[in-house]
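All protein chains of the complex are present and in place, except for one that has been dropped.
In this document, chain identifiers A, B and C correspond to the written order of the chains, with residue numbering beginning at 1 in each.
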Amino acid sequence: MFKKILIANRGEIAVRIIRSCRELNIPTVGVYSDADRHNLHIRYADEAYYLGPSKASESYLRGDKIIEIAQACGADAIHPGYGFLAERADFSQACQDAGITFIGPKPSSIAAMGDKQAARYTVAEAGVPVVPGTEGRGDLSDEDLLRLAPEIGFPLLIKPSAGGGGKGMREVQDIRDMAGLLTASRREAEASFGDDNIYLEKMIQGARHIEIQILADQHGNVIHLAERECSIQRRHQKLLEEAPSPFIGDDEKLRQEMGQVAVQAARAVDYINAGTIEFLVDKDKNYYFLEMNTRLQVEHPVTEAVTGIDIVKEQIRIAAGHPLSRKQGDINLNGWAIECRINAEDPYRGFIPSTGMITQSLLPAGPGIRVDSGVYSGYQITPYYDALIAKLIVHEETREETIARMKRALEEYRVIGVRTNIPFHQALLEDPDFLAGNFDTQFVDDEVPPFTGHQKDKNLPKIAALAAVLAAHENTQRSAIVIRRAQRDISNWKWMGRWERTNK
Amino acid sequence: MFKKILIANRGEIAVRIIRSCRELNIPTVGVYSDADRHNLHIRYADEAYYLGPSKASESYLRGDKIIEIAQACGADAIHPGYGFLAERADFSQACQDAGITFIGPKPSSIAAMGDKQAARYTVAEAGVPVVPGTEGRGDLSDEDLLRLAPEIGFPLLIKPSAGGGGKGMREVQDIRDMAGLLTASRREAEASFGDDNIYLEKMIQGARHIEIQILADQHGNVIHLAERECSIQRRHQKLLEEAPSPFIGDDEKLRQEMGQVAVQAARAVDYINAGTIEFLVDKDKNYYFLEMNTRLQVEHPVTEAVTGIDIVKEQIRIAAGHPLSRKQGDINLNGWAIECRINAEDPYRGFIPSTGMITQSLLPAGPGIRVDSGVYSGYQITPYYDALIAKLIVHEETREETIARMKRALEEYRVIGVRTNIPFHQALLEDPDFLAGNFDTQFVDDEVPPFTGHQKDKNLPKIAALAAVLAAHENTQRSAIVIRRAQRDISNWKWMGRWERTNK
Amino acid sequence: MKYIATIEDKEYEIEILSETRVLIDDVPHEIDFKHLRQYLSFSLLVDGKSYETNIYQDNSDWEVLLRGRQFTVNVEDERERRLRLAAGHISVHKGKFVLRAPMPGLVIDIPVAEGDQISKGDVLVILESMKMQNELTAPRDGTVTRIQAKVNDNVERKESLLVLE
Partner (left out) sequence: MKYIATIEDKEYEIEILSETRVLIDDVPHEIDFKHLRQYLSFSLLVDGKSYETNIYQDNSDWEVLLRGRQFTVNVEDERERRLRLAAGHISVHKGKFVLRAPMPGLVIDIPVAEGDQISKGDVLVILESMKMQNELTAPRDGTVTRIQAKVNDNVERKESLLVLE
């Protein structure tokens, strides 16, 4: 096993990785930017070193500095988490060159899947179905793309070749909008990935986003851990994920078939470690390869909940050369799991990010609840990194019970000082179509009702008004005391004394 | 299903029951004493009513008032939790008389098991093995007990007939100490249960405390959810519980046999709802009935973790007349679970209780961790109720991995302002005999080493010293600023400014 | 003491009669209000119903977090309201609206010009922050009277970007 693991990441995922390392009794090294000195991942790591300024390009994207730190402190492995350097073949290569184990796939596998266009071509060659698009044509100019678009047909999607996480993606409904959208997509792609290459893909109407988690060791064993459904997205950003998929449901044949195809796609690039094959599935249960994420996913905990497997521990064991601890036949699904991504953003005002200090963070608790988070009471949300402040994962026996538990957890969860999308999730979990499992990847953009009035208790605004008045009244009384103290108004003191006694 | 459930309890168990009710969409009613107005169970309940002064005898033990409140607010069921009124046949009867469902067994079953002596006699008649003692002889005087003691043999235990939770229990090694111990036991029994009857039981040397969780519906179905091991006790107070038992381990035959005997014992008293049969098991795997707890147990979460069953929801469904959702054959055990009871007590000073305000409570989080607690930042620990502030339950695949996860969780858990027994648990989880599964019910009293020095990092005291010095130094600097402000000492201001900038 | 609490467009008239009795729009209620002020934790019983809330002041409004929802409540007492009405500020929705940056970020686009008539919901500024491009929209109809930021500006939180009248 490793002597020491450096975690080249921040926030909830760095904390999550540290937790598994600690349970494996492997010392950890955290790295931090100026903005993150007091963050949990630094406080929880066994060692911590300064990386650079707050901007990611000057800190968490500085692979060279990270390898330098690893060498200086004697870390013999690096876990990249997700985002930042996780899908950079050059970083994986640089680790290898420096004699440090990169906890993830080989550089060649990352490269093969990292260019989204090339990946589509590769897996199609291996017999995996792909969504029609411009795959296999290389990087094209705007002119070429405008010319090819009518062949693919509308609506279609513009996607960054180096992409991930929905950044830079644009939908095109009509060729007249396309030129502007190409520009916007390239601009965002350049800003996010340092690469403005883009490609086109037909948009499958009414499609569901269903992905298969796979694990592959260095001894040729590849297994899948069944599916996650991630169709609840807003502008291609996943918001809620579940395992299993309500769409696949009891169709064990489809589950195993997609699982096998995912294993096949992984084998096509000689894949090692944990990875995810994303599919679009249409209403007739046709499935198409979308892309492969050659890293740990944000939503991995729902799979951990239903399979009982700690995926991060498996990643570390695989990287250390251990064979997989389980065969395909050992994988059983128990119960149902849902993850809500809790973002610092205001669902009432177009989901704009909310910065500032979280003055209190009170976690939900009790049976079947897991919180993965890097924030805490006193945490300062900065504009440098993404808006994800926590993942709330619940587990129960059936989908219905899991939803009921999630509603309970969302109500218990308090993030005070900044706005969060908790009311969005609450509204979603009351939506009849969501409850019935009738939704596709467009569902949130098209269907979710406004968040006001979804609460069964119509009295809530009145109660909020009363609570505010009582708080304000008490403030006034307090101020009055200060003023009147000089005037020695004894009677008022008495009243205040009683108030304080009953309220302290 | 019920219209509204009143929870006749407080603290972590009231919160835990409210959580399941909320997930079943059943409104809840909380009741509170003077000490508990701001407690979580009141803030989380849908309705809340005042019960009486802080002393339990004037509030949580006032069954008459509780039934009055239930009737006034339209609650059609009462969940008693554990302790207080949970094992009072007269309260169960009073609920029935008032037309309110008592979520628990019938009065006759409680009565049959409530008198510990009578219970031993009843189950022995039904063919369940019991530890030799004074069962079946009725309530005896001190003179009778002193006379019978040599027949049973030493060491033996004095136990309150109405007992539970180790209160009033005394070990007798020698007949010369026995008179005084009888007096002490009766005094504590009277204080705890309002009943000073006691009985004697042979002490099984090297015995393990292993108990079987059962569920019984109103339709004659009784199943067991396998065992919990609760041998880690200090003065008969359970401190750490696990499921499955490392002693039973892979002995599926013993597990099923004890399960069947437990079902048999439950049937002997026509039992309905959740209950637990406690056994002592000697080193040769002979097992003896100890007592039946006719209620939810503190340690029920470890069974929930390994079976995936929400026992509180099952209790409510059973009380509403539903048949059990599972048959014996549907019960599978997944993984391993351990619960540590976190008490407000100082393990360095003889485990004396610690009162005061919890200024910060920071929960451990991440995969496989559950916290059941009624406390929070700002919670005031009063002397009126027991010292249990939280239950920390972790779940992983093997016992070894579960222990590693618990160690990680204990390190993350911060309770600031009062002392807790967390260091005790940390020391225990490093103990080679505990790790090997070699322990009995005397283990903690006899074996656990002092808590200092169990940490692998020998530098910790030095680091603590440094941290205190830095905090003190900064305090001094702050005071100095205030003094020197008047003297306009600019240079010091500069230094302070830097300090504040780097530390804010 | 009588107060007027406003949430969005809805007003509630709340009179505090004693520590345990209030009138809400003339309907009497029994209340019990208990808090841990330092932890922003408030427990409110209204006619036996229990509500846990977190309350804090943000500028002149009160933020109330209740069952997962966050309400912004404006509270005035009778005297304040009389003074304000006398001063002629009849509606909070008329007059100048200053669009301020809700977070620090980079101005990507300002698709309006001074003098433009805009409608509620129109995009006024696109601001990049936290790896996302965020559209700041008009809260009501009006005219853009002044633009204070320009494309590629790095702006601070609460910095004013433009004015709507």
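The definition used in the following text is that contacts are C-beta pairs under 8 Å (C-beta built on N, C-alpha and C of every residue); 3 or more make two chains touch, one makes a residue touch a chain.
In this text the structure is predicted, and so the values were computed from the model without any measurement.
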Task: Shown chains that the omitted chain touches within the full complex - done: A, B
Task: Among B:60, B:385 or B:434, the residue in touch with the chain that has been omitted - done: B:385
Open item on the list: Among B:108, B:328 or B:360, which one touches the chain that has been omitted from the display?
Closed with: B:360
- [ ] Among B:16, B:167, B:255 or B:317, choose the residue that contacts the chain missing from this document, as touch is defined above.
- [x] B:167
Task: Residues from chain A at the interface with the omitted partner, ascending - done: 30, 37-38, 42-49, 73, 376-378
Task: Contacts of chain B with the absent chain, listed as residue ranges - done: 167, 188, 191-192, 344, 346, 349-356, 359-360, 383-387, 410-411, 413-414, 416-417, 419, 422-423, 426, 451, 455, 457, 460-473, 475-476, 498-499, 502-503
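The rule we apply is simple: only the chains that are shown with their structure count from here on.
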TODO: Return the chains common to the contact lists of chain A and chain C.
DONE: B
Open item on the list: Using only Cα atoms to place each chain's centre, name the chain farthest from chain C.
Closed with: B
Task: Geometric centre distance via CA averages, chain C-chain B, whole Å - done: 46
Open item on the list: Just the number, please: Cα centre separation of chain A and chain B in whole Å.
Closed with: 37
TODO: Return the residues of chain B touching two or more other chains; collapse runs of consecutive numbers into ranges.
DONE: 44, 376-377
TODO: At least two other chains touched by the same residue of chain C: list those residues.
DONE: 34-35, 39, 41
